[in-house]
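My questions all concern the structure below.
With one protein chain withheld, the remaining protein chains of the complex are depicted in position.
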Amino acid sequence: MAPASFQLIAALVLRETSIIYEPRKEYLVEARLHPLAAQAGCASVDAYVQMLSINPVERRKAIDALTINETSWFRDNAPYQAFTETMLPALMANRTERRHLSIWSAACSSGQEAYSIAMLLDQHLPAGWTADILATDVSTAMLTRVENGRYSQVEMNRGLPATSLVKYFTRAGSEWEIVPALRKMVRTRHLNLAEPFPVIGTFDLVLLRNVLIYFDQPTKHGILRRMHQHVASDGYLLLGSSETTLDLPADLHAMWDREQIGRVQAHRPAGGLTVPRPSSTTFSAALTGARP
Amino acid sequence: MTESPMTQRAMIIDDSKAMRSILRRIVSGLSFETAEAAHGQEALDQMEAGFMPDLCLIDWNMPVMDGYTFITEVRKRPEWRNITLMMVTTESEQGQIVKALAAGAHEYVIKPFTPDAIVEKLELLGLVSKGVLA
Partner (left out) sequence: MTVTTQPSGPELADVHAIVEQVWSSFLGDEEPLLPRYADAAEEGTPAFPAEHVWSAAVSVHGGWTGTVTVELSSSVAQSLTRLMLAMEDEPLDDAEVADAVGELVNMIGGNIKSLMPGPSALTLPVVAAGRAAHSSELAEVARFDAMWNGEPVRISVHAPQS
């Protein structure tokens, strides 16, 4: 791997994740990028690094590979606390007839976010209520991991309360496997956020955390625009903690209200009512960004 | 280190000096003042002698007094009820985790672990605030 390629990739990782790769880690970077380069049809890791500057999907995969140990359960804690203490009671108050919640973990990676939410729903949803969690990712390998629901010992140590470990997992060889009740709550689907979304419906909570950082500005804006019609009018969109102060164009800025919940800033469809509106209203608001 | 009421203290209890060294580096990096013990009885002796920890990191299998016995001993003393007890051990059967939690452990880390795992557990326990390493 050429020193220039290493510098490029180190700068990219530093900018996107604040993780520092020192020059002595060149070997590690090469080892992790080599399979991706081969998969992408690049003749060398150097060629692959060149490709990253123009290909956001590969850029995301590369950063994933280089930050492979970064996934935790209940990552950052605060969003999950805000979910149980504020969002969940508010959503339930508006859904006493339907008694169902829909949640989307967009860019689910190996599934810790989706299953963390599933654990909280198991603890806090009253009897008679149901929930489903859609977990999407651009990587089919990651979707398979979510479906298998199996995690290594090292992954289990990352931010998962011991009480939840014993309650929601069983030992499977050297790994731990999520219990069927939680796995049933989560369904997976392949989805590239950078492209138009398929028909997936509307969600009461969308988790779009720590993923926008992988995209360039126009793509980020496109995702936030498309996302609007998939968040229920009284629903919530959660971004990563470093992603909430994005510089948005005026019309897009006006599409979302910002609500501070504890240490978390939630985005909510602008002009949202406390009771669900017909979806056509939501849709036209999404297109025009206008408040009704 | 200057004594300050704000400084949190950690007792590291493991019969391996190498493991104590690894744990000491992690919690010192989080501004804990540390003491070390090679088994449960040695930790109890230091606590009786005046080193009152906010946090104990406790191995399970040790000579003289194992970590499970240490937890039950600490839980017999009402004046020590504010001490946070976290097992850090290679014992990894579900039954062992349940047993330690029932005896009064607050958290459980299975060896091997990465430094992030310890930091995240301490965040869960409210002993470390988010972003302290940033």
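Letters A and B name the chains as they come in the text, with residue numbers starting at 1 for each one.
The rule we apply is simple: contacts are C-beta pairs under 8 Å (C-beta built on N, C-alpha and C of every residue); 3 or more make two chains touch, one makes a residue touch a chain.
Keep in mind that this is a model prediction, so the values were computed, not measured.
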Among the displayed chains, the hidden one touches A, B
Which one, B:Gln8, B:Gln46, B:Thr69 or B:Ser92, makes contact with the chain that was left out? B:Ser92
Among A:Pro126, A:Gly173 or A:Pro218, residue touching the chain not depicted: A:Gly173
Determine and list the subunit B residues touching the chain excluded from the picture. 15-19, 21-22, 25, 61-63, 89-93, 95-96, 110-114
Could you pull out which residues of subunit A are in touch with the chain that's been left out? 24-25, 27-28, 31, 152-154, 171, 173-175
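Here, only the chains that are shown with their structure count from here on.
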Please name which positions on subunit A make contact with subunit B in the complex. 18, 69, 72, 74, 76-78, 153-154, 156-159, 161-163, 165-166, 169-171
Residues of subunit B touching subunit A in the complex: 92-94, 97-98, 101, 105, 107-110, 112-114, 116-117, 120-121, 123-124, 130, 134
